[in-house]
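First, the structure itself, so that you have it in front of you.
Missing here: one protein chain of the complex. Every other protein chain is in place.
Each chain carries a letter (A and B) given by its place in the written order, and its residues are counted from 1.
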Amino acid sequence: MFPKNAWYVACTADEIAENPLGRKICNEKIVFYRGQAGRVAAVEDFCPHRGAPLSLGFVQDGQLVCGYHGLVMGCDGKTVAMPGQRVQGFPCNKSYPVEERYGFIWVWPGEPSLADPALIHHLEWADNPDWAYGGGLFHIQCDYRLMVDNLMDLTHETYVHASSIGQKEIDEVAPKTRVEGHEVITERHMENIMAPPFWRMALRGNGLADDVAVDRWQICRFSPPSHVLIEVGVAHAGHGGYHAPAQHKASSIVVDFITPETDTSIWYFWGMARNFQPQDEALTTSIREGQGKIFSEDLDMLEQQQRNLLANPQRALLKLNIDAGGVQARRMLERIIAGEQSAQADGSAT
Amino acid sequence: MFPKNAWYVACTADEIAENPLGRKICNEKIVFYRGQAGRVAAVEDFCPHRGAPLSLGFVQDGQLVCGYHGLVMGCDGKTVAMPGQRVQGFPCNKSYPVEERYGFIWVWPGEPSLADPALIHHLEWADNPDWAYGGGLFHIQCDYRLMVDNLMDLTHETYVHASSIGQKEIDEVAPKTRVEGHEVITERHMENIMAPPFWRMALRGNGLADDVAVDRWQICRFSPPSHVLIEVGVAHAGHGGYHAPAQHKASSIVVDFITPETDTSIWYFWGMARNFQPQDEALTTSIREGQGKIFSEDLDMLEQQQRNLLANPQRALLKLNIDAGGVQARRMLERIIAGEQSAQADGSAT
Partner (left out) sequence: MFPKNAWYVACTADEIAENPLGRKICNEKIVFYRGQAGRVAAVEDFCPHRGAPLSLGFVQDGQLVCGYHGLVMGCDGKTVAMPGQRVQGFPCNKSYPVEERYGFIWVWPGEPSLADPALIHHLEWADNPDWAYGGGLFHIQCDYRLMVDNLMDLTHETYVHASSIGQKEIDEVAPKTRVEGHEVITERHMENIMAPPFWRMALRGNGLADDVAVDRWQICRFSPPSHVLIEVGVAHAGHGGYHAPAQHKASSIVVDFITPETDTSIWYFWGMARNFQPQDEALTTSIREGQGKIFSEDLDMLEQQQRNLLANPQRALLKLNIDAGGVQARRMLERIIAGEQSAQADGSAT
């Protein structure tokens, strides 16, 4: 169960640099490619001729050519040409609204007429020379909401990421959760603590002492369908914490775009945006590798949790205060999904 | 859906040279082995004692011995002996009509009383010293008819095999398809073109210039249940094409025996028979390797096409002129299968 009328991250720009990319998004098998003038396109990954996957084909003169018998598919799902054939009567493929923005390809798997590019989540740090971004992609066998839960309850850092970003003080400070418009925000501020290894590295990387007390913050922002952006950072203690001036802190934004593949699998685009030393590409690489290692620690937990839940459908899970972020996110999703279903029912009735 | 009352290639002679071979053919689990006097035998791969696979056993004195507790199985499916046991009352295994011919083991998975060895597809080039044959075996996860379609529409060469046997002129000449008795024939003749890399190699191998215009032909012959033999070749242009005298051409027969394992998987026996330099074993090897490489390019396409079709059962596929060979082959198969089913219904009624 996921919203269909929403912009999801489908892939990164480099994934379609050379060849078409076949990827299932929200149970739809889609091929992504660069069409005319390099503009990105997305159509059903199914050749109307004999059902071959179009993603095994290639792009020629801005058009997608089926790699089996040469059918030429248009960006709108209509067949453009095929050697020796009249193609006017060929059945149409679905095409999907798709936009390239911030280095990501965004797709709208639902009703195309509702796809307004203005609804794409705004990333104020992207396309901004003061910021740098690095990230990666994991394919995980779990419901996308388990990953939302994971990111909206960072007490798991103490256990899953004990050697990098975890510390017992996370457990000791209760988070505060609220809903603001279309956003669920859960935040935690820890004062006068010692930074864990990852943040000591970041302090040093930013030219700051790493052996003094700091204030640490985590501000998780969920927005539908499944984006979680987390402001994280530490400041030397006593300078205002989150609000401390730049010269006293190291901070960044953890970026999580969680795209359902099926009901129990996801494409997880993770990364980190930072506004210090944005030109330092070696630092970008080093942070990406560190973050990739940390995030990979979650994979086995999430996949085994998913299997446990499938095997025990009768067990209700607890909703503690630490779970409030995930719980509110699920409520917001339920309302959106119910709205989509009733709109669909209305549509069918008329 | 496949004919059961038909001779299928089960394996090659060398596959049963040392040990029994367990192979599923048309959904029947069968063990093939050499019995008395080396004569090939085929029985259910199931020991009547405790259900062990007989194919894990061995052949002793021309009899198949179960590798679990020593039951000795006869070629007719009747247990011959078992240490310390009277075996007269043991239940019978199915046995299957089986013949060795042309280096292949042929099996009849249907009604044994109808199995006439004279019905085995005649290969005029086999057992003929003027011809040489080399081939291989692929296990592919697709309906056998997708492979028939593939071989009866060679426009795919232009796309799947672009670097070896493909060329745009294939797309430009429409094929002609006809049914002759129990055979579907689809053919294409291309005149005054340059040969693609594979055929240049063949011309050179045959002592002919490879940098002059040629006439090229492809004559695909489908015969039930699922054999496709394709006459292919090139002749220096202007000497009569397919009918050119031997000294002006390089030609061969592509051999395809497609044996269903299940409804969505096949054993694909492919090869090439040629009537030039038949004694040159190095050439046989080199052609087999080249052909194996070319044919392996089809595997991923066929398997992904199969998955696409299973996921989209509601989509009707197109039947273009280039598909006529496959379409006619499917019609012939449908008639045969319907005939088998009505014969079976009659049999049950009486």
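Operating definition for what follows: contacts are C-beta pairs under 8 Å (C-beta built on N, C-alpha and C of every residue); 3 or more make two chains touch, one makes a residue touch a chain.
Predicted, not measured: the structure shown is a model, and the values here were computed from it.
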From the list A:Q60, A:S163 or A:N321, which touches the chain that is not on show? A:N321
Consider the whole complex, including the chain that is not shown, and state which of A:D171, A:D263 or A:E281 touches that chain. A:D171
List the residues of chain A that touch the chain left out of this view. 149, 153, 155-156, 158-160, 168, 171-172, 174, 300-301, 304-305, 308-309, 311-312, 315-318, 320-323
Chain B positions in touch with the non-displayed chain are 29, 45-46, 48-53, 56-57, 65-70, 82-85, 90-91
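Heads up, the rule we're going with is that only the chains that are shown with their structure count from here on.
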Using mean CA coordinates as chain centres, what's the chain A-chain B distance in Å? 48
